[in-house]
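Structure, as structure tokens:
In this view, the complex is presented without one of its protein chains, the others remaining in place.
Chain lettering (A, B and C) follows the sequence in which the chains are written, and residue indices restart at 1 in each chain.
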Amino acid sequence: MGNSFGHFFRITTFGESHGSEIGVVIDGCPPRLEISVDEIQNELERRKPGQSKITTPRQEKDQCEILSGVFGGKTLGTPISIVVKNKDTRPQDYNEIARKYRPSHADATYDAKYGIRNWQGGGRASARETIGRVAAGAVAKKILRQFSNVAIIGYVKCIKNIEASIDPNTVIAEQVESNIVRCPDVESAKKMINLIEQIRDEGDSIGGIVECVAKNIPKGLGVPVFDKLEADIAKGVMSLPGSKGFEIGSGFAGTLMSGYEHNDEFYVDGNGEIRTVTNYSGGIQGGISNSENIIIRVAFKPTATIRKQQRTVTDEREETILVGKGRHDPCVLPRAVPMVEAMMALVLCDHLLRYYGQCKVL
Amino acid sequence: MGNSFGHFFRITTFGESHGSEIGVVIDGCPPRLEISVDEIQNELERRKPGQSKITTPRQEKDQCEILSGVFGGKTLGTPISIVVKNKDTRPQDYNEIARKYRPSHADATYDAKYGIRNWQGGGRASARETIGRVAAGAVAKKILRQFSNVAIIGYVKCIKNIEASIDPNTVIAEQVESNIVRCPDVESAKKMINLIEQIRDEGDSIGGIVECVAKNIPKGLGVPVFDKLEADIAKGVMSLPGSKGFEIGSGFAGTLMSGYEHNDEFYVDGNGEIRTVTNYSGGIQGGISNSENIIIRVAFKPTATIRKQQRTVTDEREETILVGKGRHDPCVLPRAVPMVEAMMALVLCDHLLRYYGQCKVL
Amino acid sequence: MGNSFGHFFRITTFGESHGSEIGVVIDGCPPRLEISVDEIQNELERRKPGQSKITTPRQEKDQCEILSGVFGGKTLGTPISIVVKNKDTRPQDYNEIARKYRPSHADATYDAKYGIRNWQGGGRASARETIGRVAAGAVAKKILRQFSNVAIIGYVKCIKNIEASIDPNTVIAEQVESNIVRCPDVESAKKMINLIEQIRDEGDSIGGIVECVAKNIPKGLGVPVFDKLEADIAKGVMSLPGSKGFEIGSGFAGTLMSGYEHNDEFYVDGNGEIRTVTNYSGGIQGGISNSENIIIRVAFKPTATIRKQQRTVTDEREETILVGKGRHDPCVLPRAVPMVEAMMALVLCDHLLRYYGQCKVL
Partner (left out) sequence: MGNSFGHFFRITTFGESHGSEIGVVIDGCPPRLEISVDEIQNELERRKPGQSKITTPRQEKDQCEILSGVFGGKTLGTPISIVVKNKDTRPQDYNEIARKYRPSHADATYDAKYGIRNWQGGGRASARETIGRVAAGAVAKKILRQFSNVAIIGYVKCIKNIEASIDPNTVIAEQVESNIVRCPDVESAKKMINLIEQIRDEGDSIGGIVECVAKNIPKGLGVPVFDKLEADIAKGVMSLPGSKGFEIGSGFAGTLMSGYEHNDEFYVDGNGEIRTVTNYSGGIQGGISNSENIIIRVAFKPTATIRKQQRTVTDEREETILVGKGRHDPCVLPRAVPMVEAMMALVLCDHLLRYYGQCKVL
């Protein structure tokens, strides 16, 4: 258990980092949706390793195949299975860690729980698991776009202490993709790239914050009490590897305001729609979308794999030294952008289908 | 749907704020657990309105009854139904808002989604819904305590810009309960109380941050990928009314560190147990508990109900003015402490039973 | 776990046979449905003990109350809690069985699994648990009726070897309720009543078969593969106390036909609708309703509680004799009719909401 996400647009991911393939099964996709391998591949390209000088040098094409659920270019309403074959597996890179637990990795806890682990590249704990999420997210994005032109745009807001200045309400996807760090603030982007290169050369790593906005959201997504829209989004992004914090709307900064300042007053817009003057709520009130932009932020810690010497223990409980070798990703943030977008898309799509029904939504 | 939480220790809450009663059904509680009404009532006392001068003046005894699932003082393994009768309901207080949407409340989104709402006191969107959570949380706490002496201690970390100095690793429950704001830092507590009183008298409200630590956690709770322990905790607390942000371990501040600084090195302690030197991970690695303290923080926005005039619209989409009347809670933080603890307990207990089995755990 | 049924119209039942109350929480009911206590009570009257000379003599009014989810006579879309207080509890009747396991009851297996049981009247294993199902079934029936005038009619098809002659396609509810055994074939009904009275006087019990038809079913309910409509109905009725067999359409008798005989040929009716000439499929093909009548049969074994002497063992594993005392139900069939109807209604309503959405269906 634990390898499925969502209830109405439900995905199940499978595959180890250095196994033969990685994949996802999507259950609940609406029928008659046109979807192509290319649309999915486009998202995978944004997630794949080796895409630029500031990410992990692992070389993977991450070429996906659709194995079921699509017939004549259209979805059948049956499970869609999408897989990516692993190519650049180097089990030998992992000989040192077959016995030694890498600090702040999942090695020790997996062993404590399961009594066995695939020590090659982290197995299921690897960020490669997110291939299935991103692939399924591409399908979810298509559904959302088709339903009401929903746009989900994530970008790097901060790298370490470099904070970009970006207006979530006007940002467009092209700005995000205009540079390798996926930060639409060009000046900040340059500084971020420089910092990541410097850290990479030191064999160290850094983290940061991804901000993500979802626009053109229909009213009524999300349900009261436990399955509030923001609660499901929080679960989704907090299940991404390396995430340590989540905010929606005013977030932690909202605790510094008074109720009078923070309340989003209502008005009626030119189309007769009820809108809010401000959007400290972040597009969700009482757990239900109110059609304002949904805006979240996700904190990612610095990647655990580094090329510096650290203290650790073996699976025999002997203290030892780990000298990081192999390939390391100095900063996951540029690749975390499509991951966050995917989780946002999956949750929104799940609630869209919950609200409208699998067969009635499109 | 959406009124149940957890899979193995599964709770379903029901009841509107001004209906006849509020309650919870717990499904999956281990058999033969000794549990009394008093143990549950103790937690409800910490959550109930009117408990001090700095909370909502609604007068409720919130006396609970156990209606099923317990026989001779012990749980049967069958559903435990716990209810609290509503006493101090004043529907007349809500006449103004029968038609007017309160800013940053759930009124407008509920109406958009359901086409009907119980406008008396917010219905299900009221914080009264959390009675069921806190009652079930008391049972979860008992199970956790009995299993391995797990202690869950929440407290007010910040009220607006007043930040308390508290060591989560040494704080004890008695310190939390020693003052009405539930902040173990006595100096900060005084300032917080003063600030809340001032804001209350202004008819306004303020928010803050609850920190919560869980100690003596067994290794192995949580599962990889989507149902990571921190993802489930995030969902739990982000489903609390008014929460806008969540952090675990190093949280957002962790994005300012390098991997070398952030990684928690391993060592073997005097009992031969694998431990970490630091705990930036916050007690969870790869989604699985590592036996270090689990430490989280939750941001609560200022309460939406205030006694100041605001712009809003009616359910007929006419712009109007809302003059806040009735009772208002200037700061939910002291009462949010048991709510956060309850959600932490519910998630931990759910994963404990997932790991050990309902009938085998105790 | 195990006390909830359905995913979209989800019910959770609670309460022991001789506890203070029995109830159900319905999660997912569409909003704005008019529902009254009387409509629910009408169904409970058909299920309640003591309703005629041929059922259990336990005296219960089984008066229900709605405690949440309804406001001004209409559903809110929030959880509906319905309870019935237990009145005629006689724990003293059960002194003998506090230690002795009743043959073919759940006493021994509950004790083996939970190490504790409420021995008063069977606890959760009592047919009293079905109060919650029947109450929720009344709400489900209302939704189905409102959606497309769905009618669900169950009746007693067989008592022991007395088989009634009934055409499921023309039978109406009034015929079922015209006699105390709920068999629309008047001649057979008389024989059945006589047989039950004879068996009752012997202190023994008998079983039989309930047949149930659902009419005016919209096309498209049910989903392929595991959640086929008939699979969910089978689970529902096989979870009723005492059921030992289930059939749909041609059932076991269908195994005696050839494919050429059994296949339901298609034609187009006067309204341009695709229909089948015969209905051996029982209204479901490929797991999905085809708008023909859904027809099922459920076998109920003779009730386990009898007033005859039997061999058994104690919870200390000593062999002993059990002399049945207390009240016994010679034949559950008349009361099983509303139970089967309820499970049919719950499954159909669950799939209706799955297909159309909670808020969009009505």
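We take it that a residue touches a chain if its C-beta (ideal position, glycine included) is under 8 Å from a C-beta of that chain, and two chains touch if they have at least 3 such contacts.
This structure is a prediction, so every number in the text was calculated from the model and none was measured.
Across A:G69, A:G137, A:G251 or A:G324, the single residue that touches the chain missing here is A:G69. Residue-wise, the contact with the chain that is not shown comes from A:C359, picked out of A:A173, A:A253 or A:C359. When you scan C:R58, C:H105 or C:R182 for touch with the missing chain, the hit is C:H105. In the full complex, chain B touches the omitted chain through residues 7, 78, 220, 224, 354-357, 359-360. The omitted chain makes contact with chain A at the following residues, 1-4, 7-8, 10, 12-16, 19-23, 25, 27-28, 31-32, 67-69, 71, 74-81, 83, 113-118, 123-124, 358-359. Chain C residues in contact with the hidden partner, per the touch definition given at the top, are 1-5, 13, 101, 103-110, 112-113, 124-125, 129, 158, 160-161, 199, 204-209, 219-220, 223-228, 230-232, 234-236, 238-239, 244-252, 254-268, 272, 274, 276-277, 280-282, 284-290, 299-306, 308, 310-313, 317-319, 354-355.
FYI, only the chains that are shown with their structure count from here on.
Over half of the residue numbers found at the chain A and chain C interface occur in both copies, marking it as a same-residue contact.
Between chain B and chain C the centroid-to-centroid distance comes to 39 Å (mean Cα coordinates, whole Å). Between chain A and chain B, the centres computed from C-alpha atoms are 27 Å apart. In whole angstrom, the spacing between the mean C-alpha positions of chain A and chain C is 46. Those residues of chain B in touch with two or more other chains are numbered 1-4, 13, 113, 124.
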